[in-house]
Structure formats: C-alpha cells, structure tokens
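Missing here is one protein chain; the remaining ones are kept as they sit in the complex.
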Amino acid sequence: MPIAKVHRISATGPDDVSGIADAIAAKRIDPKGVLAVFGKTEGNGCVNDFSRGFATSSLTHFFAEHIGAEAAHKICFVMSGGTEGGMAPHWTVFERAEIEGGTQPALAIGRVHTPDLPGQHLGRKGQIDSVADGVRAAMREAGIDDPADVHFVQIKCPLLTAQRAKQAQAAGHTVATSDTLKSMGLSRAASALGVAIALGEIASDDIRDEDIGTRLDLWSGRASCSAGIELLNHEVVVLGMSSRWSGPLAIDHAVMHDAIDVDPVRDALARLGLPTHKQLDPAGRRAIIALLSKAEASKSATLRGYRHTMLDDSDISPTRHARAFVCGALASVVGHAEIYVSGGAEHQGPDGGGPVALIVDRTAIRR
Amino acid sequence: MPIAKVHRISATGPDDVSGIADAIAAKRIDPKGVLAVFGKTEGNGCVNDFSRGFATSSLTHFFAEHIGAEAAHKICFVMSGGTEGGMAPHWTVFERAEIEGGTQPALAIGRVHTPDLPGQHLGRKGQIDSVADGVRAAMREAGIDDPADVHFVQIKCPLLTAQRAKQAQAAGHTVATSDTLKSMGLSRAASALGVAIALGEIASDDIRDEDIGTRLDLWSGRASCSAGIELLNHEVVVLGMSSRWSGPLAIDHAVMHDAIDVDPVRDALARLGLPTHKQLDPAGRRAIIALLSKAEASKSATLRGYRHTMLDDSDISPTRHARAFVCGALASVVGHAEIYVSGGAEHQGPDGGGPVALIVDRTAIRR
Amino acid sequence: MPIAKVHRISATGPDDVSGIADAIAAKRIDPKGVLAVFGKTEGNGCVNDFSRGFATSSLTHFFAEHIGAEAAHKICFVMSGGTEGGMAPHWTVFERAEIEGGTQPALAIGRVHTPDLPGQHLGRKGQIDSVADGVRAAMREAGIDDPADVHFVQIKCPLLTAQRAKQAQAAGHTVATSDTLKSMGLSRAASALGVAIALGEIASDDIRDEDIGTRLDLWSGRASCSAGIELLNHEVVVLGMSSRWSGPLAIDHAVMHDAIDVDPVRDALARLGLPTHKQLDPAGRRAIIALLSKAEASKSATLRGYRHTMLDDSDISPTRHARAFVCGALASVVGHAEIYVSGGAEHQGPDGGGPVALIVDRTAIRR
Partner (left out) sequence: MPIAKVHRISATGPDDVSGIADAIAAKRIDPKGVLAVFGKTEGNGCVNDFSRGFATSSLTHFFAEHIGAEAAHKICFVMSGGTEGGMAPHWTVFERAEIEGGTQPALAIGRVHTPDLPGQHLGRKGQIDSVADGVRAAMREAGIDDPADVHFVQIKCPLLTAQRAKQAQAAGHTVATSDTLKSMGLSRAASALGVAIALGEIASDDIRDEDIGTRLDLWSGRASCSAGIELLNHEVVVLGMSSRWSGPLAIDHAVMHDAIDVDPVRDALARLGLPTHKQLDPAGRRAIIALLSKAEASKSATLRGYRHTMLDDSDISPTRHARAFVCGALASVVGHAEIYVSGGAEHQGPDGGGPVALIVDRTAIRR
C-alpha cells in the first residue's frame, strides 16, 4: 500500500542540498520515491528572482546523480521565492513509498506535468483548461475520487518575460500583458481558476478571459500557485486524504478570509487534535510537519476597515509585504516561521486572504 | 485632577490632519491640552524617509493655527516611519485635561524635550546621559515616583546624515559612525540605554561606549526609540500609572523575547480583563485604544533555531522586514493592524524581541 | 519689456528653501515675479514619493510668507522625484521681470493651470484635450505664436491612488487602470500627447484611448511630464524664444533617440556657441543655466541591440534605473550632475529616448 512521507529540511541557500543528501545517506529518504520538492527560496519572489532557478538547477543536478537525469526531471520542483520577515528558507520533500498495514485513510500525493503553455494562452482560458486537466490527472494518480478529500493543490506556473512576450507577438499573437510582473499575477490567477474548476468550487462556464485576475468572488480554497521564470509548463501536485493510502500523516486545510484571519487555522489545528488556546508548544510544533499557505495584499487597500499601504509602495512589491506580514500572523499561532508562505494569491482564497494546509504526524499528537 | 486622553486617528497620508481637525471641531480634542502625537507614517522608516518630516511639518503648521506657533512647537511629534505589511498609517494623540472624580490610579503622561545633541555624542555615553535626564524629568511631570509604574517610554532621537557627520568632523570631533543608516541604530541604542538607567533596569556604571549597540544582554523592557532626520535633540514621552491622575484609561506592558513571542502580550491582555483564547473580537478591539511596540531582526540571524534572511537582504532593510513580520504576529492577536510597530529595537527588549504597551479603556471591557 | 530670469539653486532636502530665501534677501529674486519652480527632489519618483509633496508644501508656505497665500498658489511647483546616481537635488526658479533694452528674441515663459481632472479621464482622451488647451493658453501668455519657437513644455500631471480609483468607480465610472504606478505612466502619456497636438507634432484625430502609452511612434520632441500624488489638475509651463521678450538667456533643444544618444545634445551646445570636443570646462558649465530632460527604459528591452534588464527588475522601478543612467550620459557631456532628469518619458521623445532643453546665458559664452 502506498504511504506518503513528508520531510521538512532547512536550507542555507538556494543551492544547499546538504540536508537532503544527509537524509538520503541516513536512509530517511529514498530518492527513487521522491515525487516533489517544495522550496521556499530567499530571492525576491518576483520577476528577477534567480534563487528559484538556481535552486531548481541545484536540485536537478543533485537528484540526477542519485537516480539519473531522466527520473530527476520528473520530480516536481516547486520553488516559491521570498522569505520575508522571519520566514526560514527550507525544502519540503514529498516521497511515495510502500507500507504494510498502518492507518487509513492517510495523506495521498498525486503529481503531474502539463504540456508547455504557449505565451499567448498565459493568463487566459487556455491556461485554465490546461491546469484543470492537470489537477484531474493528479487526483487520479493520488487515488482520490471525491474533490472534497483534496486539501491542497500546488501549481507551479510560467510567466512572460519581456522576451517571451515579444516571441509570442512576433508569431502574430497578442499576449494578456507585456508587463512581466503583472504576467506572474495573471498566470497564478488562471492556474487557481483551473484548480477551482477541477475541484468543483466554481463552474467552468462562469469564466471569461476578462474575469481572470479581476472577479474577486471567484476563488479556490485549496489552490496555491507560484509563478517562475524557469519553466514553460505547469507542475501540479495534489495533496489530500485517500483510503487507498496508509501511514501516520494526515492533512487538513483552512481558508483565511483576510491576512490576519488565523482563527480558522486554529480551528483546523483543533480538528487535528492540537491545543490552540496559546501558541503551539514545542511538542505541538513537532507534530506539524508542514504548513503551506498563500498571502497577498487585498485589492481593497484595506484590512478590517483600516488602510494598508502595500499597493502604493513602489520600493517593495506588495507580494513581499504580504508574505512577511502573513508569515508573522501564522508563525504567532504555530510557534515558528519555517513555514511555506507563497505570495500572489489571485483567486486563491478571498481577496487578501488565502488557503492554509496543515500536514501533521498523528503519532506525535498527545491527546 | 489631571486626566489622560488618548485618541487613535487614521491618516490617509503624512499630511492628512483632517481626522484631528474633525475631532477638534467636534470638541473631542482640545488642542491646548495636546502633549504629544505619535505617528506611524508610510515612508521607509530609514534615512531618506521624508514622510516623517512631512508629517511633523504638517502637524506643526496645523497646531500653530489652533494654538499659536510657540505652543505648537512644545508638542512632541514622534513620527515613526514604516507601515510595512498591513500596518495602517495613523496618529495617536495624547492629551492632558482636567477631570473631577473618576478612577485612580490612571494613565499618566509626562513629556520633555532634551537639549540639542552634538553630533559627536550620538551613539555614545553623552547621549545616554542626556536621555536618562530627560526620562527622570518626564516622570516628575507625570507624577510617577516609582519606576515600576512606568510602562512605556517613547524617545524620538536624531541621526547623523552624511552632512552632519562632516560638520562634527570639521569641528575636530570623531563620530561614532559615518554610515547614516547605522547612525540611526546607534542613536536608538544609546537612547534605550538611557531609559534603562533612568528606570533602574541596568546600572549606569555598567556601560561603556563600545557596549552601545553590541551588548545584547543590556536592555529596557519599556523603551521605544525612533530616529528621525528632522530633529537634533530628543523628545521624551513617559506613559505609566499614577494615583495623581484619574480617568478610564489604563496601561500595562509585556516583553516579547523574540519576534513571535505573543503569549506575554496575551497575558497582559488577560490582566487587563480581555479574553485571549481566540483573536480579540470587535468589542475587545474597541477596548484597546493603542498598542505600541518595537520590532527588529535578531542579530543571531535565527528565530527559534531556524535561519532568517533579514540581515542578508540588500534590497529591503531589516527594519522593514521586521516591522511587517511583527505587525503580523501582533495583529493576529488583537484583530487589526492599526497598531504602532516601530523598527530598530536596539537594547529595547531582548535581541529580536521588544516591549509592547497596551492602553485600554476600562469602561469598554465586558467582564 | 518682459525678461525671463532663471535661477538654479542647490537644495539639501525637500524642505530646504534657504537658497531661495538667500537669493530673495540679496535681491537676486523678486518673489512677486516667480512663475514656476521646477524641483528635483530626492524621493523615489514613484507613487509613494513624499519628497514631492513635502517640497511643494514647503515652497507654498515659504512663498506665502513673502507674497501672500493667494499669489503663492498661482506659482507652478513642478516637483520631479528621483535623484538617482549622482543627480543633485535642486530648484530651478523661473521669474518674469521687466527690462529696458537688451537682446531680442530671448527666453520667454508662459504658465497655466488646467481645471481638476476627473479620475475617469486620466490616461484617456479627456486628459489629452485638457492638456492641449493648457499648452495653447501658456503659449499665448509667453507671447509665442509659432509652435516652432517652443523648446520645452513641462507638464505636472495627477495620478490615481488606490483611493482615487475607488472614488471614480464608486461614482459609476471606469478608470484606465487600478494600478497606481501604471496610472503615473498613463497620465504622463496622455499629457505628452496633449503637448504634441498643441505643437502640431501629431494630428489630434490620429489618437484613440488605446493608443495612449502604447503607440510608440506618436511622440513630442519637447514635452516633459511628471506625475505627482499632490495635485488633481495639470500645471503647464511653456519655454521658448519670443521676440517680445528680452534679456541674456536663450533656449534650444535636442531629441535623444535612445538613452545614450548624446550627440544631438552636443550639436545643440555647438549651436549655442559652446565647445563640444571634450566635456564642458568650468566656464562652459557656468554658461549653462539649466539642462532639462527626460529618461525612460526602452520598451524594446534593448539598447542598440543589447538587452537591458530595467523592465525585469522587481526591486528597482525602471524609472529609477533610467534616471540614473541617462543622468550619467548627460553629465558626462556637460560636466556636472545638477541637472533635471525626469523619469517616465511616455510619448516624450522616441521609445527609450527623450527631449533635452538647454537654457544658456549668452553673455557667459566665450566665442
């Protein structure tokens, strides 16, 4: 029976694979079973963030040495740039192994790569369809039939550099935007809508090109999308509970309705059996294997009626502000900041809020 | 009998005094009684933050129209730049009025301006002595005898621009640093040590010039210091409880031992009578008139054992990272982000942590 | 007969009016004759640049003390933020006085304020028309009949903050963009097209809303537009040669076709009688009273066939890159960097280039 293993490993830089190497040497990780690595890398998380590409290149070379180049290229390397505030750069390694017995249902993982996306489809319905297909395929791989059992879908999606936009235009196409930073937002937006459709959160025929990035009422409570300069297609990782998988790990999720809406996260922790009247103590922290979330500056330019200045700051991107701020809000609940807060939450949760997924080791929770 | 009134007022920009004007027109504020205005303004909070000077200039002109230029210049305008993350720009107006009866002890305010500080004293013992004298004078003005009754001391202190450093050097003096950004840190550091000495938290003869900004074991749990380009002296505001003052307002404080150490803040809220098992609800939020705190990136470059990258980011000052992050942590407790989080907490709380003061309206707390 | 006087005065900060005060005290400037002050202020030149508003506020208060509030408000304060690279913050004061005799034609100045622009017109044809009307009115005031005698038109134009966009939308209108930084570009773009139409450089019926900011073949060789948060209308200053004005000053202009196209500037210097085979020597520098220019990152993402990275940098706005770079190119010609290089040159010169105006004192040129 398949078992999902999740390893959270600190990194001292975008090319620091030593922690993963140690885990492989100690037989805690079997590199042949690795399906995906999520990385929080310490670049700016925007267009010219080379920490993501550097990390991807480093991981690709590293795994190629262990399992060969072809197998290494199948691993989903989802690098999310930006470790603002106290956020700690780290890797989260997702592995599939086999187990006899154990607890069911348990955490299940499905992974898919979509085909390359033509530049003219980015931020438009063509991208939505491509992602929705990818999510459905990944659910099948994870053995999840009911969309309600899906708790997190990570999408790594492409962006339009100035050069890619020119290429598409040279081929006679229009592009959704010629502003590279804006293209990252549109790509995340279309990807999130693709997830929402695949999970039945919204209906496909609701959406037109012009809704992408603008209709704030359309959102997924479980999508997390990161754009990166280093890929031209999508990498899709579905995380959920499946009775066809076994093991100690479980996953649940919450939806924050704004940047400081942490009580739903506390409620999810309580459902998983953790005490929540104070910040998690060291034992509670150890039970949480991974916290995955999204952050963004609300387009309303307000937070609970008060003005925020994130959208008017021309020195720091709103995505950087939001990651630092939301990471602070979540870290104050779980008691540390080696968490995965990814910026740019277009259609990923309500305006200014976002989905949060929690993976816990059920055997580490004292009841 | 004196009564302290505290008014928190949103601002749409560094020159937006309309909210204060409205409160004066509605007789909620008597401008003659205003002792101090703390402002969170939306510049970068670093050397070239013109939002602070602009706000000070706007407030000075505004109050001069109401109470004359001479009286306006006596008001302490403590402008703290930087509203990163979701932090809301706002004014906190401190007013002294007279009341018959009421509750004692109550919030008390003392205010003092120190003489101009010569550039060569900045970041050295000369600055410590000047601030300690100022704090003692402000305690006398507030009618506070016991340093234990002081819960917050706000210091606005000067910095060294490239030009000011050259002036001091031209006069034959050395300066503690010729790096302007670093001078802000040294000025805050020396000011905080001045507070610690005046409050008996450390002994005066413990400190040498080279300890300033370096000996992390020396700190005040109640000092908050902001450096600004727009002044050459210090403005000192002492907040505490005094049986010689009356009224509904009370103040308490907590010390955070790192950037996400919010449980001491919860404990202070509980002491003040507020429920703390969840985020404060709207009624609880209304009872909190002001939250005043400090934030900084720990010099250890770690937070609870995990690496943070704030000190290695050459694009965003560590003070900006820290304000965004700590504001997120505190807002997740109190339920909004119109709070005063000031950056650069040298000797203001332990390394990476800082003091937090809470002013509440006791009549608004349901028990 | 009218004479135009131009005074270039260094500033140590956005509120440093001491140099102007000195010139007034020394009778070099008569404040009653001041028509306009162009300032290069040291903020970021983008949305949250408070150095512009602070400078405008400081100048307004200063002149109000000398000539009364009503007269002070008629002065055009055109504050252009951003003194990147070695650019020196400074004021250029434009004054109109009377003279007997002297040389004709000479530098002439016309100044006009347009009505407030509704948010929904910003970046659209309504803004173009408003600016074109303003330029024609300013030419009449300057006594210039032939558009060919106009060498520089400075426009200060408004922008859309998040709040202003919401206001217009609340009133049932659409806005051209809800991205504040982008609104600055659209406002400058529409203003420049207004100048081009008034000067006959392009035909009015050529332009549709969607051309604004996009059709790079439409441009003025004499427009310079700066957007600022501190105004809701346009301030228009026309500079040219008129036989109805007298005095030692003359103006000429050049069009740079890209960011380093300095030979046309050298040619203009040569026409004005200055030697150009080397960098200007100190005598030549003294003859140049003011150099006014525009800078922008080319949308082609290339400069003479090589890639530039300005559009892909999410840490520094392209306008800041371009000002630093073009200021370096121009300063290498004229021998100092107290020059006025304003960012964002949409429709102001060809893509990546921009207009340059030179005001010289003809009596200071050795022939």
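A, B and C are the chain letters, set down in written order, and residue numbers restart from 1 in every chain.
One rule holds in what follows: contacts are C-beta pairs under 8 Å (C-beta built on N, C-alpha and C of every residue); 3 or more make two chains touch, one makes a residue touch a chain.
Only a predicted model underlies this, so the values are computations on that prediction, with no experimental measurement involved.
Shown chains touched by the hidden one, complex as a whole: A, B, C. Of the options C:V326, C:A345 or C:V360, the residue whose C-beta touches the omitted chain is C:V326. When the whole complex is considered, the residue among A:E42, A:E201 or A:E235 that touches the unshown chain is A:E42. The chain that is not drawn here is touched, among residues C:G33, C:P105, C:G126 or C:G335, by C:G335.
Touching the omitted chain from chain A are residues 12-15, 42-43, 48, 50-51, 53-54, 57-58, 61, 163, 229, 315.
Although one chain is not displayed, chain C still touches it through residues 10, 12, 42, 44, 83-90, 259-260, 262-263, 266, 276-279, 297, 303-310, 312-313, 315-316, 320-322, 324-333, 335-338.
The chain not displayed touches chain B at residues 44, 46-49, 161-163, 166, 178-182, 299, 301, 307, 309, 311-315, 317.
Assume only the chains that are shown with their structure count from here on.
By the residue-number overlap criterion, the interface of chain A with chain C counts as same, with over half of its numbers used by both chains.
Among the chains, the centre nearest to the mean of all shown protein C-alpha atoms is found for B.
Spacing of chain A relative to chain C, judged by their CA centroids, is 46 angstrom.
Among the residues of chain B, those in touch with two or more other chains are 12, 42, 315.
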